[in-house]
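Some chains omitted; the rest stay in position.
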Amino acid sequence: MLDLTEKPGALRAVPTGETDDAQDWRLVLDTLYARVRGDTEALAVPLSPEDQTIQSMPDASPTKWHRAHTTWFFETFLLKPHLPGYREFDPAFGYVFNSYYEAVGPRHPRPSRGLLSRPGVAKVTEYRAHVDQAMHELIRSCDREVADLVVMGLHHEQQHQELLLSDIKHAFSLSPIAPAYILDKPRRPVADPLPPATFIPLEPGLHEIGWQPDDSPFPFCFDNELPRHETLIRNVAIADRPVSNGEFMAFIEDGGYSRHDLWLSEGWATRRARGWEAPGYWYRDEDGDEWSVYTLYGPRAVDPAEPVCHVSYFEAAAYAQWAGHRLPTEMEWEHAAATLDAPAPHAPATGASSRPHPGRLRPGMAQDVWEWTMSPYSPYPGYRPPEGAIGEYNGKFMINQMVLRGSSCATPRGHERPSYRNFFPPDARWQFSGFRLATDL
Amino acid sequence: MLDLTEKPGALRAVPTGETDDAQDWRLVLDTLYARVRGDTEALAVPLSPEDQTIQSMPDASPTKWHRAHTTWFFETFLLKPHLPGYREFDPAFGYVFNSYYEAVGPRHPRPSRGLLSRPGVAKVTEYRAHVDQAMHELIRSCDREVADLVVMGLHHEQQHQELLLSDIKHAFSLSPIAPAYILDKPRRPVADPLPPATFIPLEPGLHEIGWQPDDSPFPFCFDNELPRHETLIRNVAIADRPVSNGEFMAFIEDGGYSRHDLWLSEGWATRRARGWEAPGYWYRDEDGDEWSVYTLYGPRAVDPAEPVCHVSYFEAAAYAQWAGHRLPTEMEWEHAAATLDAPAPHAPATGASSRPHPGRLRPGMAQDVWEWTMSPYSPYPGYRPPEGAIGEYNGKFMINQMVLRGSSCATPRGHERPSYRNFFPPDARWQFSGFRLATDL
């Protein structure tokens, strides 16, 4: 998925080619477009113009920036090249809302996005409406190649939906008022203690990983999921669920944050420099004897049965060392997901883009949290970046990052798939990141 | 005046004592209160909620923070101790809107004021209304001692009015859109070339400086203007006006920004580190042959007849070295203002708190720009800080700052006086700061 805002950069739509009724798929696409775009707007509803303006750290972006940047993507890569007579909404926006596409020209510096009081929220709403109207016009007469670009833009927007949530969570967590983003009570009560995780053996040998087309109307993957290729799976077993808050508390109580022998050297230095004593957003209550956590529902008690979340790779690796196991590789993770998961009736990609449901546990490998693997983010064998501005940066983030697999409670439903490769630097914790264990047999 | 936001901290109201009709002065004070508070609101009118939220650097504060902090001042130092039955608007605000009063408790870190999306602008407006209503109630029955505190609060708020303008100017200047704060055209056309400045000799000898009460209904000064004391004026002449943009351009063209011999050592290092080539907000137009400047009216051509503005002390001192003169001391400045200025019909202090008029030249020593003097900011002989939270920080900013005298186009009218001591670090340029020359005879 995304580093900072949208690292993956180059997307790759894989057309199925077999559509007997052109009008039908255009109608489907038009509906999909409307739903994904509407989801973004729904996420912004609880946020005031002031909320949508602030930027709490360079890695994060303001809500209205997310809303405008995803719109700029459609304007730049779809409307301007493909819709004759399209009138650009405001030429200044190209500078303001470009994220990192150097080929498209200079851009506003990322750490200063929080200084952009103008264009304001109302103007961004106008911008979205202007582009949406033109996009519907384009979609209704587009060919399949343009459709693939539209699909890519929708996946791109879904990535920003998750970022919007992790970014506003970070910003609100710093407020002395600690406001809730979601005003409802969380539905799930504090759960009973979890049974221990079970380690499930994988079948050793050569197995294929990487994306393969499915039967959804608009099959899609990012280019970093290709080519599909053979990989050698060793003799390993993988846990059937992520590590829980309760298990992680045992690590803390056993001195996990003060035993340098458990940590990677750079992890230990990071832990000390940032004063980490627990996962992100955790804090001791006033008596100092119970853990509380800031969530999108506001502060509440840590639930021992939930997967631990907002941990860095460094913390995940230290925990695994402490537990006498290790993290899975991304190849092991994907192979396990493909073979162990029940053939869950997944909604087709981008087919079910309703609002994310923070807090809901889903069955299978794709749970509440992104899962750190022990795999550095590298190109697949034979990977070649596509050409042009979209493809300009295909592999440009493939350094000093670790792969996460699965999806999180903040991922739009239907956006996840077993071959999806999310990636972040090992010290990042503002994403919804947890982990599961693996063990050599 | 102010360091960062409001350095002077402790204010000191000097009551006249002689008021024959208590009801009358309470009425006057009530009106004054309403006018000063209304001025602040008027300044915020052109600014959207998003505009009022952003903070462009640690020294600056968001507009809504200025609006709330000045309100907090009245709530904390007037209403809570002096109005029985007063209901605090929101207990969290004490933490959020305290600026530096350590005795009043912990406070939100200054550089993070731009992260406070909540309380929002509408809530701040409510807060102001709530406090104003209670303040009118308090004023209508207050004694003279409380009245003096109210007057102090009004002077404090006037200082924030000027800061609000310099802060939003800085923020807008960084926007790629460069919005205008004032939508009218500036009234003054580009002026004819100025005649050269005239140096007017001062009478040498022992002279008194420092504040002395006047006949305004609420005479007031800050404690740093006291005690009035004798000072020894040497044989010196002082220019009858500040250095102009046109004169400063000659300095630039003569290589003033590349001749290290003209600069203080620390000034030269600062100039290089920040890449200064001209006063703040100046930039070359696209052809590179004319100077433009960002103003509260938006970008426009530099007017050679206006006083140069947004220069640091370092630049003022380098110019003086280049010109073969020096800056005046603050004692020389005040003595000159007291003896050379026509007895201008100044409005009584805080008596004329209408909206500042950017761009208007005023006669006398108090011109368009604050004027750097060569005097470091030190206590006057015999100065003792008052007691208590208000007085806690009387002298605590008296280090590494230089005194500026006069007032600027952004100073609320009536707020200025000859004994007023504004002060900033020598590298500050986001205030409306210029300078005039003096010369030893």
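In order of appearance the chains are A and B, and numbering begins at 1 in each one.
The rule is short, and it goes like this: a residue touches a chain if its C-beta (ideal position, glycine included) is under 8 Å from a C-beta of that chain, and two chains touch if they have at least 3 such contacts.
In this text the structure is predicted, and so the values were computed from the model without any measurement.
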{"item": "Number of identical chains in the entire complex, 2 depicted", "value": "4"}
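To be clear about the criterion, only the chains that are shown with their structure count from here on.
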{"item": "Whole-Å gap between the CA centroids of subunit A and subunit B", "value": "48"}
{"item": "List of subunit B residues in touch with subunit A within their complex", "value": "48-54, 56, 64, 92, 95-96, 108, 112, 114-121, 171, 174-177, 179"}
